Each structure stands twice: as structure tokens, then as C-alpha cells.
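All protein chains but one are shown in place.
Chain IDs A, B and C follow the sequence of writing; residue 1 opens each chain.
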Amino acid sequence: MAATDDRLEPVVSMRAISKSFGHVQALRNVDLDLYRGEVVALVGDNGAGKSTLVKVLAGVHAPDAGTITFRGRIVSIPSPAASRELGIATVFQDLALCDNLDVVANLFLGHELGRGSLDEETMEQRSWELLRRLSARIPSVRMPVATLSGGQRQTVAIARSLIGDPTVVILDEPTAALGVAQTAEVLNLIELLRDQGHCVVLISHNMADVQAVADRVIVLRLGRVNGRFRAPELSYEDIIASITGVLNLEEGTPEDDPRERLPDGPARPLRSPGGSTPAGDAEGGAR
Amino acid sequence: MSRERRGTARDLPDPSAGYTLRDMVSGFGGRLRDGELGSLPVVVGLVVIAVLFQALNPRFLAPGNLVNLTLQAAPLGVIALGVVVVLLVAQIDLSVGSVSGLASAVVGVAAMRLQWPLLVGIAAAIAAGAAIGAFYGFLLTRFGVPSFLITLAGLLGFLGVQLVLLGPSGSINIPFSNPLVQFANTWFLPPWAAYVIAGVAAMGVLGAGLARRRRRLRAQLPAEHPSVSIVKAVLLLGVLCLAVWYLSLDRGTAVMPVLFLLLVVAISYLLRRTRWGRSVFAVGGNPDAARRAGLPVTRTLVTAFMICSAFAALGGVLQAARLGSATTLTGSADTNLNAIAAAIIGGTSLFGGRGGAWSAVLGVLVISAISSGLTLLNLDSSVRYMVTGAVLLLAVIVDSLSRRSRASRGRA
Amino acid sequence: MANAPILEMRGITKRFPGVVALSDVSMTVTRGEIHAICGENGAGKSTLMKVLSGVYPYGTYEGEIIYEGEEVRFSDTKQSESAGIAIIHQELALIPQLSITENLFLGNEISRFGTIDWVASQKRARELLDLVGLHEDPDALIRTLGVGKQQLVEIAKALHKDVKLLILDEPTAALNEAESQHLLDLLTGFKASGMTAILISHKLNEVQRVADSITIIRDGKTVETLDVTAGGVDEDRIIRGMVGRSLESRFPQRTPRIGETFFEVRNWTVQHPVDPDRLVCKDESFYVRRGEIVGFAGLMGAGRTELAMSVFGRSYGTYLGGEIIKDGRPIQITNVHEAIENGMGYVSEDRKTLGLNLLDTVKRATVSARLEKISRAGVVDELKEYQIAEEYRQALRIKANSVDEGVSKLSGGNQQKVVLAKWMFTDPELLILDEPTRGIDVGAKYEIYNIINQLAAQGKGIVLISSELPELLGMSDRIYTIFEGQITNVLPAEQADPESLMVSMTSTRRTRQAA
Partner (left out) sequence: MSKFSDGMRTLTGGRGLSQYSMIIALVAIILVFEIWTGGYTLDPTNVINMVQQYSYILILAIGMVMLIIAGHIDLSVGSVAAFVGIVVAQSMAVWHLPAGLAMLLGLVVGALVGAWQGFWVAYVRVPAFIVTLAGQLIFRGANQVVGNSTAVPTPDSYNWIGNGFLPDFGPDFGYSNPTLILGLVVIAALIWKEVHDRRKRVRMGASPQPVWVSVVRLVLLCGITIFATFLFATGRVGTSFPIVGIIAGVLILVYSFVTSSTVFGRHIYAVGGNASAAVLSGVKSRGVNFLLMMNMSILAAVAGMVFVGNAQASGPFDGTGWELDAIAAVFVGGAAIFGGVGTVAGSIIGAFVMAFLANGLSLLGLDASWVSIIRGLVLLAAVAFDVYNKTQGRPSIIGLLLGGFRRKKPNITEEAIQAQPQGLEKPSGDQVDKVPLS
């Protein structure tokens, strides 16, 4: 924790997280660090605990034990609202969009701008900016979401999560419902988010997607971390072996040492161009 | 009036092409091809109705009949406006008739028996309505009883209260000298005032359009060409002036329909331009998403029911004023169905989240035109019932089918 | 360990209306030992402890409890507490808004002249916390502590009451490993100072580590008491006692007798019900032979259920193309009714929303998919209904008081058996089982496996969709893998292993091609 660069400091670090539902222990002693500007993929068999882990971060479940540190501060995340306030945005599989409303209304749902009467223009302008930033191909922000394709809807849901300019964006199976072209769209979007300095947590079943975008892969098995892989040395076979439990890489894998990440770190801009992310500025200022 | 609706921000056509008159027309055509018919069928239906009845009885489109029609439509329109709000949150209120009847009785009792000041009586009636709505909202949100059942019980219960208030005679006459009755029957705008109002409305549309254009340009968004606003305003002015002129051939423009239109504008503003309105649409469209987005779902539902019942009460007051009496028949029989039918015919979906305040205007015009036409043809209430019922069923079937086709095209 | 027993329970029988929860349970706990009680869920462990601690007062059970050499008859927990028996339940009985000190002495306040002596309380609290190794400010509020620490407070609370026999019900269920370790160390420490403890736990490794003896309860009866100190007791040994058989055979043995192909699906293509851009099944083909169990492996959302439901009378999505061939000739199945008539059955993964009408009774649910079989001219023969339901209840060992019991009152495993009974009653030739053992007890799982095997032995074709690879590997003869709506591979079970399946479950590449 002695690092001075915020790239080397985890934004979120989860330590010894355990969670059980009745007699089922969904998570056992899970450690996880998340850094800015990276894509972390969580993979694992059905019931390995991926969703539970993410829900702990999203404030849906409270962990039974363990600590969550957010930017060096121990925090508790009792509710989804608290999670959002910290700067953790979650896009669940069902997207939770209101189909009858247009894109702008959906993006700002619950966070409308304007005092008294809504400031449609500013919202629309921000929507365009946001969508442009995500290179989204949406013909009009004034179309009801119902008329959009699956990929576009996914984009809107992801864009919505970015409204509060979160540090961590969690995507639960974002490509599960999409065709090939749309999947590519969403994967591009994920890389874009990373390049703009967000930390993206990706839950996916699709190893091709994971290999395409992930910087790190965390394998969960029966509620434990069963393997950690870094981008250059991602081996498909190893990941599979780790998912099925043949390989147990957890013991002996050094906890992600930021210094090891550094060599390939500068290759990517860790802040959005112009350093305009307020969160990043706040953190920089604090140091 | 229906033209203005197209200009609201929600329905703007593709901005990438810039907003010109041509885009507006072509965008409209595109929506038609997509099956998003909007209010077109209703407008066409209205024209068909007008032509049909005019052919059967030339008095139908006579100024005198149209003045009557505006007077007749206003109270029902106010009730339908409330129903629109409740439908938007994907609920229903089957008791608007009873509540309007109750309110008319309250006003009658307060003004005539208790000799309260008139405004206090009206306020009491509307407050009673709002309280009833709050009660419905409470039962719905706290206990999860389906709204159609609660309001079905309310339909019966408040009918009873109405009868109790009216007492054994079953009616309270409000003398013609009473300002309330005069308001509903003899208050007409002087022609100059009517033209001024038409002018103000057109200027309002123009001003709003230009202001929006200015704001959009400032926000570096594509904006309509000023010509669009100007054409819209001119068209509106033309239509309104024509209407005022035509009505002035008889008694002129009555105050009550103007009041109704003002309420529609107000509700339309609340629905389109405020957080509350946004949450109404969100709750009606996807309550789960609304809840997760942190919107006050319970509060939205309760306020929607309160508005509905309060408007039903106001509608009842106007009805009593128009008839000059509060009787057991006020708000009975078909008021309920007419109001619900008007809202759905006007294009508000029974399944929530789609529609708007202006649908109450369109719907109530259709319903009132039919009933007025049938009356002119000396067909009695029975046929009117059947036609209204059939029109309601038709509207709901169209609504159901379009929902299913939207669903099958992934636009649920 | 030649000490006299501190506790002896003899012939304890506890009945609930219609159920015997404990029948003739006996156990002996030696002074100064850690005595573990093991058993599956519902075996009666907690009931036994409730009898002991007076939650079920004397007179509501049969048998006798001998504690410290004399028979005791507790009529409430207060009495058992004053006798030195403390029970720490899974649900902690702490008040989150109060401080540690306040909780420790709740109901046993240290008072002088009628007022609470806070100084003495604080002092005693510190002693107690030291004893359990909890280094927290005694004024800290309970809700600020983690579950593990709350557990320790609970134990400290028991220690304050001068406890001789400490009963811990699943103390480590909610703890992480470090906390569990600490707790177990604490227990061993207490043992050294002469306290006796009864430990109820599912975690067999812990039990094995700290317990001196283990009593195993199964179906409300004591099976055996193992002496751990004598050696030779390992987890397998305990499990064998708990489930009544060895675990090598988690999947019952069966010799497949596979007949000819009788059911085949070709080029099956289905569109998502609301999103026309999406295909949930893309040109898929598979076949099933008589007497064969065919596994379908895929991660959640891969399209397993969608495939199964769309084949089963087009009950999911929009059918675009493909044909079903049964016994060599193509058949048209457009609704569920026709599917059932053509000898298909589908046990849904979602038994509560798709499998059962929870308002039904066992008997009504059992016959609900093929009422025609027991009715004449549209009239249901209730006598037959009863007999058939009773038959299935006994054959599948459905634990219900009678077939008139509501299915909503049954446990998950028994509900699943009712669903199975319902589909067995339709006498299908092809039975599709979608996650048949999800959320079900081990014992019940084994029974369901047995049923599946019996069905296969009768020559029925079984399609088994499961998320658990060991289950698929243990049960199936052949396994298809599905990824994103496509069948990516098919392997005979003996050639399949978790890795090869996982590869095909997460990508379209095929590791090995097999027939």
C-alpha cells in the first residue's frame, strides 16, 4: 500500500469475503483487488459464486465476513444506493430499462436534471456526449428504448451506469443475449471504458469474449478463488482446468502486485483524455 | 390542438437530419409505416363520425350543436383526464363515476343545504375526491389488492354515500342564479377575449418552440428550423380562430371547455416536463426498473390515484353545474365507462406507460360527438350505450393487439 | 476419558402432528469432551437439542434426560440455563442496538441495591471478552461487529452464566476460515479447563478435528456413536453414517441397456420469443436411444432449457424450423398436449413457477398431466386418483403425511419427487429432466438418481440437463454440450471429463469429435 501512483493502488480491495445462504456457502474467503483502467473477468462454473460476489459489491447482499476497502477506506455497502454513491455501477442481465421511455429518459431515470421542470436540453446534450464517448450507434436519443436492438439496449444500460461517472463498472453477462455483431459492439465498448480509466468487472461464460478483452481473469470455483490469470499469459486450457478444479492456482499465485502490472500499464492511458474524470481528480488531489 | 402534440420533445424525428418541415412530415410518415399510429386513427375516426352524422342530420355541425358539444364534453373530459393519469401507471379506477356523483352531491349539500360559500363547497368536493384517491392508493400499495377490485368496491360504496347525501328526495336543485350554474351554462367568452386567448395560445406555441430552439442550439443540439414553430403556430392560430369564429355564430366560446383545456395543458406539462411525470411513465412501463432507479414508486401510485379521484370530483361538480342539480343520476350509469373509454380511445394504453393528457381531449370529443349525433338522430340512450361499449371494446382490442405486435417485434 | 457421563439422554421420542421427528434417540456425553452431532438436514439434530434445553418442555416428549447423575425435567430454557446448560443457536440472540456489555448481562444484570453496577459490569465484560479472545471495546454496539465476533459475544454471554455444558448449533456456518479456526481453538481451550461441549456442525473436517466422539443421527434415529479418539474416523466414515451408504456410489450403479434410436430432433431452430434478432437454438440436432440417459451440459443461459422447452410442444420461443422424428417417422408437435400424447415429458428446472400448481394437493398434482388416464367421460375417478397417488408416494418415498397434503407444505426434494411422479404417470417414452436435483438434499438426490435409472432400465429415453458436471458424468451415457444456443460437441460419458466438457461449454471449438 506504499505505492504513490493511484494506478498502483487498488480502487476496491475485498478481503476474506464470505457469504452463505442457509447451508450453502456461496463465497469462502474471497480476496479480490480491482484497479483503475483494467478489465477483470470473473469466470466459473454455474454456482461458483460469481453473481454473489458481484452482488456483494453492488450492495444487494451483505457479506457475512470480510472487509471491503474502497480507495483505502474500509466501507460497508448496505444497499444498491450506497454502492452507486461509492462509484460502483452495476448492469444486471435484465437491464432494467423502461421500454416505453426514450433513451434520454432512461439514461437519467431517477437522476433527472432540472429544478421543477426537467431540463430536457441539457439531458439530451449529455446523453449525446455520453453515447458519443461510447461510440454508440444509436440513431436517435428520442426513440423509445423498445425500438432499439439488443446491442443498443445493452449500450443504453451501460451508458446509464456511467451517468454518475463511476470508478467501477460491473457487467453481468453483457453479451449473453447478443448476436455476433452486437457482441463485438459491446466488447469495443468495454475496451473503451477501460481506456477511459474505469475498472470494468465482467462476468461472462464466453471464453472468447473473456480472452478478447480481459486484462485479468479470476476463476471462481465452489465459492473460492481457484485461479488468477494475467492478460499476456492467458491460457485457455489453464482457465478451463481451473474452472473444473483440475488446476488449483490460487495457492502460490502472488496477490496481484501492482508493480508487476506496471510494465504494460503505461501502454494504456489510465485516465480519460484530458483527465476529466472528477473521481480521478479528487483522488489525485487528495494525495 | 392535436397538432401541437407532435411538436413536443418526445416525438421529435431523427435529429441527425436537422429539423425542418420536410423532416417533420417524413418522420411522421415513417412512424405511420412502423405501425406507430399515434392519434391518427382517432382523428380520422372523428372526421368520419362528423361526416356521417352531418349526412344523417345537417344540424350536427351547426354552431349551436357544437357549442352544446363543447359544454357537454368538458365535465366528462375532466374525469377522463384523471383516468388517463391512472392508466399511465398501469392501474385503473372503475369508480370515477361514483366519485363524480358523490362530489356533485357534496357541492349540492354544501351550497344549498348548508349554505356554505360556493368555493368552499367545491373545495370540499375536490378534497373528498383526493382523499378517496389516497385511500385507494394506500390499499393498493400497502396491501397489494388489485386496483380494479378496490375501485369496484368503491363504485358501490361511494354511490351509496352519494345517495345518503342527497337524502330521500334524491336530488338537490341548484338555482339558475347560482354562479356555479351560470359558469357552466351562460359564461361565454366575449369574442375578442376568445380571439385573444387563441392568439396567446399560438404565441405560446411559437414562443415555446423558439425558446426550445434557442436552448437546443445553446446545448449544441440539432434544433427545429424556426419555420417549423412558425408554421405550427400559424396553423394553430388558424384552427383556433376558425373554431372561435364558428362558435361565435351561436353563443360563442364557453368558459368551461377553456378551463378543461387549461387543465389538460397543466397535466400535460406535469407529465412531460417534471420528475413526477417521468416517474409516472416509468412506473407504468416497468415498475421494477423504476424501483431500481430509485424512483418513489409508492408515492407515484398514490398521487396518480389522488389526481384521478380529484379530477373525477371536479368533473362531477361541473356536471352538476351544467345540469343545475345534483341528482342520483349524476355520475351514474355510463359516466364511468365514458370516461374510461375516452381515455383509451384517445390513445392511452390500458397496460400503462403509453399515452398522454391530450388523449383525454381526443377521446372525449369522439364520445361526445357520438352521443350528440345519436341524440340528434333521436336514438335513445340504449343505442348510445351500445355504441360507446363497442367503441371502448374496439379501442381496447386495438391496444391489446398493438401491444402484442410490439411485443412480437421486441418492442414490448 | 473414564469420567462419569455428564449427560445421558435415553429413548427420546418427539412427535409433531403427523411426524415423528425423533424416535428413541439415546446418547451419552462424557464430562469434559467435545461431542459432535452429525446428520443430514432434517435428521433431528436441532430438535434433540431443543428437547435438551427445554425449548420443548418436559411432557411433550418421551424418554428421560439424566444430567449430572439425576433425571431432569426442564419446563423452559430458564431452568436448563440455571442447571448450567447453554445453547447457542444459529440465529444469534443478540440485540444489535445495544452494546456488548449490555448484551452480555441481558437478563443477568450485575446489580447493587437494585441499580446496575456498570463498573463491575465493565470489568466482568472485559474478563469474559478476554476469555473468548475478543479484543473489542465492551461499549461497542453489537451491530458494528461481524458475525464471527457476535458469535464470540454469544459464547462469552454463556460463560458468564457459569456454563457446564455448552451446545453450539452450527457455530461456524457463517464464519470464514480464520474465524472458524479461532472458535474451534477456543472450544479446545475450554475443554482443557473442564467444560463439556456439544457441537452440531455440517463441516465434517472441523468435526473430525475437534470432536472426541460423534453421534450420528439419521431420520430421527441414532445410528451410531463414533469414538474419534480411538482413531479410524475420517470424513468418509462420518458421511457413510449420515447417508447410510458409502459415498463412492454417489450415483447408483447401473448397467445401461441401450436400444435403438427412437427420438431424433433435426435442424431445430428457434427464435427468441420477443427479440426477433436472436436465435436461441441454431440448427441443432440430437437423438436419444431407448434406455439411454443423454446429458446436456451447458452454462446457465446457454440455451439448454430453451431447447428442451421448444422441443416439448413449442412451449418456448417461436419455432422457425426443424423436425422431430420419432420411431423413424416425422411427427408434428405444436402444443404441449400433443407432446404428451406423443410420449414426451418435461420436468422443469423451475418447479415452483413452471412445474407445480402450489395450491394443489399431492394427489391432484400427481395426476394433473394426464387426467384422461383416470377419467371416464370427463369425470375423474377419485378412487383411482387416490390409489395412483398413493402408489407413487410409496414408490418414490415422498415424505408427506398423506396424498391429501398440499404440495406447498413439502420440502424441495419432495416437491421434486411429486413433479417426477406427475410425469412418470404420463408414461412418457422420452423424459426430459431439467435440473432435477437443484436445491435438493443429498439423500433425496440419490433417490432421484435411482428413479432416473429405473426409468432408463424400463427402456425410456432420458434427457438430463444439469449444471453439475459430476452429476452428468456420473449419470449419463452420452453428453451433449451446448454453448450460446448451439450444440458444440457430443461425447460418450466414458470419454468425457470435466475439462473437455468445459471447453465445449465455453466456446464453439470442439476438442474431440465423437459419435
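Observations, loosely collected:
One rule holds for everything that comes next: contacts are C-beta pairs under 8 Å (C-beta built on N, C-alpha and C of every residue); 3 or more make two chains touch, one makes a residue touch a chain.
These numbers come from a predicted model, not from an experiment.
Interface note: of C:Arg10, C:His89, C:His202 or C:Lys221, the residue touching the hidden chain in the full complex is C:His202. Only one residue from C:Leu7, C:Leu226 or C:Ala339 touches the chain missing from this view: C:Ala339. Residue-wise, the contact with the chain that is not shown comes from C:Ala369, picked out of C:Ile85, C:Leu166, C:Val265 or C:Ala369. Only one residue in the set C:Ile239, C:Ile448, C:Val463 or C:Met505 touches the chain that does not appear here, and it is C:Ile239.
Within the full complex, the residue among C:Ile65, C:Ile440, C:Ile465 or C:Val503 touching the omitted chain is C:Ile440. The chain not displayed touches chain B at residues 94, 139, 142-146, 148-150, 152-164, 166, 168, 334, 337, 340-341, 350, 380-390, 392-393, 396-397, 400-401, 404. Mapped onto chain C, the interface with the missing chain covers residues 19, 40-42, 202-205, 235-236, 239, 242-243, 247, 250, 309, 312-313, 315, 335-337, 339-340, 346, 348, 350, 352-361, 364, 368-372, 375, 378-380, 382-383, 386-387, 390, 399-400, 402, 404-406, 408-415, 422, 438-442, 444-445, 470.
By definition in this document, only the chains that are shown with their structure count from here on.
With centres taken as mean Cα positions, chain C sits 57 Å from chain B. Inter-chain centre distance (chain A to chain B, centres taken as mean C-alpha positions): 46 Å.
Each chain gets one centre point, the mean of its Cα atoms, and the points for chain A and chain C are 33 Å apart. Those residues of chain C in touch with two or more other chains are numbered 275, 277. For chain B, residues that reach two or more other chains under the stated contact definition are 410, 412. By the touch criterion stated above, chain A contacts chain B in their complex at residues 80-81, 96-102, 105, 109-112, 116-118, 120-122, 124-125, 128, 139-142, 144, 146-147, 149-150.
Residues 41, 146-148, 173-179, 202, 272, 275, 277-278, 299-302, 467-469, 483-484, 497-499, 501-503, 505-507 of chain C are the ones touching chain A in the complex. By the touch criterion given at the top, residues 9-16, 34, 212, 215-216, 218-221, 269, 273-275, 278, 281-282, 284-286, 288-290, 292-295, 352-354, 406, 410-412 of chain B touch chain A in their complex.
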